[in-house]
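All protein chains but one are shown in place.
Per-chain numbering from 1; labels A, B and C assigned in written order.
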């Protein structure tokens, strides 16, 4: 992966860097004639793995490559298809709302999968050593860094054998840095910036560790890229 | 409600105003001796209704007061109780992870309820007239303002008779302004700033409209405070 | 409601009375030429309220009528529409599976709503006095009848302000009579015969009691038709 695309990815994944620009109404904008816009026409492009697939410790190249290609890129493709169908469906005024919401739920599920996977891959590829500043910041919220890590791991253990994510997130509305249990891709705390996310769907570890999720959690911690986490905290 | 507290509330509800300060590690911070911090000790204080309860058009004082007092404040109280129990539970290393995650799910559910209700009340109390800038910004994403409104209402109709929220949100990671279907308080798109939220739990309308959710949606639109929405878009 | 339709309804709602007949392959059956059958063509007919709408104690005619007409009959209509669309969708081999499952989830949601509402209305309309035999049977599973009632009510209180059902059910596979928390219409214990169900969606009480769900639970208990419950236990 080139330095350039890596930088692009990190900018993309960071909190709010592009937000101000994207929110600004274009100068002199007028109501477009077309009844569609990015909300139903956007096509998402998969982000490459931001590290060499064979470089992780305790997570095999085969697994991480399959995870990226099948689960993440698969979610991107599904999201693109669903978005297109939504454009058709919303234009059909006769379509029953409870049919339409079936599609919207699928959109939400794939959106969560795409966003969380991009955060996940971007917080892997490091050496697992958290610097003093980030340890201190986390300790400020959880009492100690170890208390934070114990809870983060415990949530992961509780999700083992099923699906979901563990998220250390900054709840922008409450002003709190907290760990969250997410049961699936459609679950999340409202208005929260992800800081560190751990995939607990079984595709994240079964191929390497079978049902031994605790070993995967160890491997995850050994590969955390703490500089990316720190950047999200100060982003 | 005084001008001052109103301003405080709006600042609190706006996107990211306080985030930078909250994220900065305190100067000279050292690892605290106590194994607890705000993640398990925070006590949330209910935010007063940011408008006179009797001032809404088509939503009765009795309903909005009950909504605020019973559903919103009830969620605040439950969240505070749960947070306290989490502190005890995480310190109990012998507690099975699948018991702990039961508590974490309840925390997520109440967190969503608190955050979304605060956004909801803060985007009510207006005259329902969207200004040209906000209409234009929304049209940029949805093709036309009317196309946006049609989808937003359709999602609401699909949730009628059950539970959930409709959210116009800015997905910070994807850089997209989209409408989302949320099936309950624990459902949300990851990394998304709420811009306009409509409560579709039946406590938002049954008392006034019975099962006639469409009339409630009309009333909701007539009371949208578009300046608050616009501030969130440019926040 | 006539004696005849009431009998039909009770037979329909009882456990397994019609099952043996329905499961028997028709004599001399051959593979039908048509690629459709009841799984995509069935049209469900709403079951009338099995009691006079004005006869309940503490639950108003207006509420129970709206509950039946809007929430229950609404679910029947939605289910019929969805079933028809499923027939079209499954025949479209090119339809992406993740689009199809969006429809199947909506089918499950409406199926649960229809089935549980029919059980609910059929266990209302009584005097709330449980006979000795049913009390004894319940006590056998829960220690005492009061212990059962305390848990049933507590689950209801935990669902207040949101959505879901409380079910006393006989888990046919485990051979246990248990109380279950159901978060929405699509949630249920597998292979379990409902014995007593209480609707905790807010449409079951908001119109009469606002957010005071505990008063509704009292009213529910005062109207339980225990002979119907007993018949389900021995069915």
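One rule holds in what follows: contacts are C-beta pairs under 8 Å (C-beta built on N, C-alpha and C of every residue); 3 or more make two chains touch, one makes a residue touch a chain.
All values derive from a computational prediction rather than experimental measurement.
Against the chain not shown here, subunit C presents residues 12-13, 15-16, 18-19, 22-26, 29-32, 34-40, 42, 44, 90, 93, 97-98, 100-101, 104-105, 107-108, 111-112, 114-116, 118-119, 133, 135-137, 139-148, 150-151, 154-155, 157-160, 167, 170-183, 186-194, 233-235. Residues 62, 66, 69-71, 74-75, 161-163, 183-185, 201-203, 206-207, 210-211 of subunit A touch the missing chain (whole complex, contact as defined above). Panel shows subunit B; residues 78, 81-82, 85, 96, 98-99, 101-103, 105-106, 110 of it touch the chain omitted from the view.
Rule of thumb we're sticking to: only the chains that are shown with their structure count from here on.
Between subunit A and subunit C, two chains of identical sequence, the interface residue sets overlap for the most part, with shared numbers making up over half of the total. Subunit B maps onto subunit C through a rotation of 180 degrees [Cα fit, steps of 5, range 0 to 180]. Chain centre most remote from that of subunit B: C (centre = mean of CA atoms). Averaging C-alpha coordinates per chain places the centre of subunit A 21 Å away from that of subunit B. If each chain is reduced to the centroid of its CA atoms, subunit B and subunit C end up 32 Å from each other.
Separating the centre of subunit A from that of subunit C, both taken as means of CA atoms, is a distance of 38 Å.
Looking at subunit B, one finds that residues 183 touch two or more other chains.
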